[in-house]
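The following block contains the structure, expressed as structure tokens.
Of the protein chains in this complex, one is absent; all others appear in place.
Labels for the chains are A, B and C, by order of writing; each one numbers its residues from 1.
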Amino acid sequence: MNRLGKFLQIDRRWIFLAILIAVLAPFIWPMGLPIVITKPVQDLYNAVDAIPPNGEPLFISIDYSPSTVPELDPMALAILRHAFSKDIRVAVLTLDPAGYGLAERALEAVAAEFGKERHKDYVFLGFQPGISAVVLGMGINIRNVFPEDAYGTPLSEIPMMEGIRNYDQIPLLITLSGTAVVEAWVIYAHQPYDAQIGAGVTAVMATDYYPFLDTGQLVGMLGGMRGAAEYETLIDRHDAGVRGMDSQSVIHILIIVLIVVGNIAYFGSRKRAPETAGGDAAA
Amino acid sequence: MRGATGFSRRTRPVGGPTIVTATLAALLLFPAALPAQEPEAPAPVAAIAPPAGVLAVDSPDDRGGSVDVSWDLSPDDAEGRVLCYRIYRSAHPDTGFAPVGLVAPGVSRFRDSAAPDGTPLHYRVAVSDGEREVFSASFGPVEALPQWFHRGRITVLIASLGFVVAIVYFVRAAKAGKDLFIRRLAGLDHMDDAVGRATEMGKPILFISGLSTISDVATIAAVNILGEVAKKTAEYNTRLIVPCADPIVMAVEQEVVKEAYAKVGRVDAYNEDDVFYLTRSQFAYVAGVSGIMVRQRPATILYMGMFYAESLVLAETGASVGSIQIAGTDAVTQLPFFITSCDYTLIGEELYAASAYLSREPVLLGGLKGQDMTKAAIGLAIVLGAISATLAALGVIPWDFVARVLVNA
Amino acid sequence: MRRHVPLALCFIAGVFMAIQYFIPHPSVQAWYERLLAWLQTLLAFAFLIGTVSLVRLHAHKIGHKVAGRGYSWVLFVGLGLMVGFGFKGRAPGSPFDFMFQNVQVPIEGTMFSLLAFYIASAAFRAFRARTLEATLLLLAATIVMLGRVPVGDLLHRSIPAATDWILNVPNMASKRGIMIGVGLGMMATALKIMLGIERAWMGGTD
Partner (left out) sequence: MNMTLIGTTLAALLTIAVYSFLYKDNPFYKFAEHLVVGVSAGYYLVIYYYNFIDPTVVSPVFRLRIGGDAILLGGVDWWMALIPGLLGLILYARFFPKIGWVSRWALGIYVGGYSGLGIAPVMQARVLDQIRGGALPVHALHTGQGWTNLLLVVGLLGTLTYFFFSLKHKGVLGGLARIGIVFIMVGFGASFGYTVMSRVSLLIGRMNFLLHDWLRIV
């Protein structure tokens, strides 16, 4: 085996070390690279922007758990900031038991930032188990599934919820999720009740939902940390999303360099020693 | 598509003729719209014009308790004088109206989802400019009723029935002894080798049936494959380890493995502790399975079923301990990772074909034939749809027609 | 009784759940909701069976003095604490919540983040332009990777557009095709289960 061939057998722990360095470096030297806005993000932004102030509330379903916080939390914050800055009322709920604390924290933080009043400008409905049952139930009457808000106030006593019965009075519902919950919203809220659904998903789920954007089953979508960064750029409020994109750039380039170098080594070593081909089968 | 089951969100623009009609109607109907017991609405001279053309119908395709109300916007809406529309309901045509909802200006429809079933109901729509409310004529009677059939889903019903017929027909044909061909599925051809390799090396085989519950059809497909794999490991006397992430899946898989061992007469070799529950929690499960991989160093790892983000952690850990890995999943998002990290991967529907392929049971092969025929029909539908859309775009046939066909298809 | 009853129950439950989709009438929907709640409850009951299996496996390790049995004790402590705390109270700030937030969440989050390392090593190891298919895979991956980060925009103007095109055209076409195929496979398997053709779930007794 020649030197190039040996490179292909390199201990993968060197790659791990390189990744670790790459993720830590931008923490020390921020770069602040520019962000381009994509259509699904612009669409979602426009949909939120079109909601009349102090009217029917924007619903945000915080359907993620702590494992996807780095990608989805910045989205929640950016959308909440957008809504509150335009005096749009917000109702937050969660279909993930682990999302309760996350939803509450994000909502209270941004509401305090804009001096918003609970029950007048925003409401936290809390968690209900049984995803499809909740989504379907909200189509009949929100009060059936959320008889009271997270702190025990009956919905009938919450001023901003007056007249809000089901999806017909919800101009837009945004689900933020790292799982297939998005599909539940599409199948059980959009399909039967024609609810307008927007989504914020992890980068990995995003490709899955492109067909739904195309068919109009989703109004718009934020994909991964970049989606959050784009939204932050649209509302002109840079935060964790934009910051994280620097680390992202470095690691993406590193992986591409690894692929390129790996292929050069592979073809170089094969010319001289053709028998080294094999090992892991290609697709 | 949209609007097939509910209202369109678009509001009607108020055109010239509409304004005239609405004003006329308002003038004509005005007195009737002012019942004596509604004191908050005195007859003003320069009042805003009430909405006309109020229409209330039982909401279609629902479980009852709901009425759809629509109206023509007040002519004053376009001038921005309207604050809101309030919808009133009563059991009588001209008394006892109570508000049931409120909508913003520019909106000309409302779904009253609290309507009592089976009672004659009357509706009125009042327009408000902030100071007073002006009522429309009442419309009625209308009854809210539950429906026994969801008309919007007739296409789904027909398509589903067609599919059932296709499957049943080919299953019966297969039972009758028709010879059925099945194309090669690369990963599964190596199943025997993979089991054989484990036997030679004296190392176990790890079978991971995904993280989903048995309610996921992919998990059931995995269980079917496990049955075939267990038969082989029983024959070769190779240890089969099955860590589960769902307790019901575990219960089912214990049955399946035990039965497979019994079938080849090796019930003594079955160890119930090898088919066990770890935890339902996604990455706690991954932590546990990764530990099993690095300590047991299985010769072969099979990933079959529904997978989420954990796929690559598992497959890379498996690759690092030198296992032969065969994966199969219908999780489109995870397929790229299995393809890069595993030796063979069953893509999407191939997972469902696997049990037929491995068992060669005629009824299962028949079902597969039925699927293929449906696929051919779908391909044809897409081609025909594309052709008619093209013809419409070229102006040969009207778009209306295509739209109708596509929406109802 | 052993074979026909479960198959009959399976058929009846399946047919009911399938046709309720078309019947909005409350008399049917009420049963649908009831049955759905029963199914979820059934799963909840099964958790005890699963936990018993886990406990038995590790009790076995301890009983037979298998190497590393100390870790089985660690597992028992974790399990015991959660169940003990859990039945006392689960509100935020409770010991149950403390364990969840400071043991389960960080370990799971960290396991998840290992993917950043593994995705790099997988790309390096497997992305070799050996065949046409493999080449397309690695080219598409590289372009999309560049297009997802701001650096890509700086490198060449057309990279984000190319990324969008790959995601919206070839990616969409293949995803849609796979989705339809998977849909057919799912429905066929579900149907075969209801009809009792596919019966591996009950041990495949035939």
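In this section, a residue touches a chain if its C-beta (ideal position, glycine included) is under 8 Å from a C-beta of that chain, and two chains touch if they have at least 3 such contacts.
All values derive from a computational prediction rather than experimental measurement.
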> Of B:C84, B:A114 or B:L180, which one is in contact with the hidden chain?
Replying inline: B:L180
>> Residue by residue, what part of chain B touches the chain that was omitted?
In response: 1, 153, 155-157, 159-160, 163, 180-183, 213-217, 220, 248, 251-252, 254-255, 277-281, 283-285, 287-288, 290-291, 294-295, 332-333, 335-337, 339-340, 347-350, 353, 365, 368-369, 371-372, 375-376, 378-379, 381-386, 388-390, 392-394, 406-407, 409
>> If the hidden chain were put back, which residues of chain C would touch it?
In response: 1-2, 5-18, 21-22, 34-52, 54, 68, 71-72, 74-83, 86-87, 90, 96, 98-117, 119, 123, 132-134, 136-145, 147-149, 165-184, 186-187, 189-191, 193-194, 201-203
>> Which parts of chain A face the unshown chain closely enough to count as touching?
In response: 13, 16, 19, 23-24, 27-28, 67-71, 97, 129, 183, 186-187, 191, 202-204, 206-207, 211, 214-215, 217, 223-226, 244, 247-248, 251-252, 255, 283
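Convention: only the chains that are shown with their structure count from here on.
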> Chain pair with the most contact pairs?
Replying inline: B-C
> Can you give the whole-Å distance between the Cα centres of chain A and chain B?
Replying inline: 21
> When you check chain C against every other chain, which residues touch at least two of them?
Replying inline: 108-109, 112, 119, 121, 123, 125-127, 137, 175, 179
> What residues in chain A touch two or more of the other chains?
Replying inline: 12, 67, 207-208, 280, 283
> Okay, in this complex, where on chain A does chain B touch?
Replying inline: 12, 52, 55-56, 67, 140-141, 162-163, 165-166, 168, 178-179, 191-194, 196, 204-205, 207-208, 215-216, 280-281, 283
>> So in the complex, the part of chain A that touches chain C is made up of which residues?
In response: 12, 15-16, 18-20, 23, 33-36, 38-39, 66-67, 69, 98, 101, 130, 132-133, 203, 207-208, 210-211, 214, 224, 226, 245, 248-249, 251-256, 258-259, 262-263, 266-267, 277, 280, 282-283
> For chain B, which residues count as touching chain A in their complex?
Replying inline: 1-3, 5-7, 9, 63, 101-102, 104, 110-111, 113-114, 282-283, 308-309, 319-320, 332-333, 339-341, 343-345
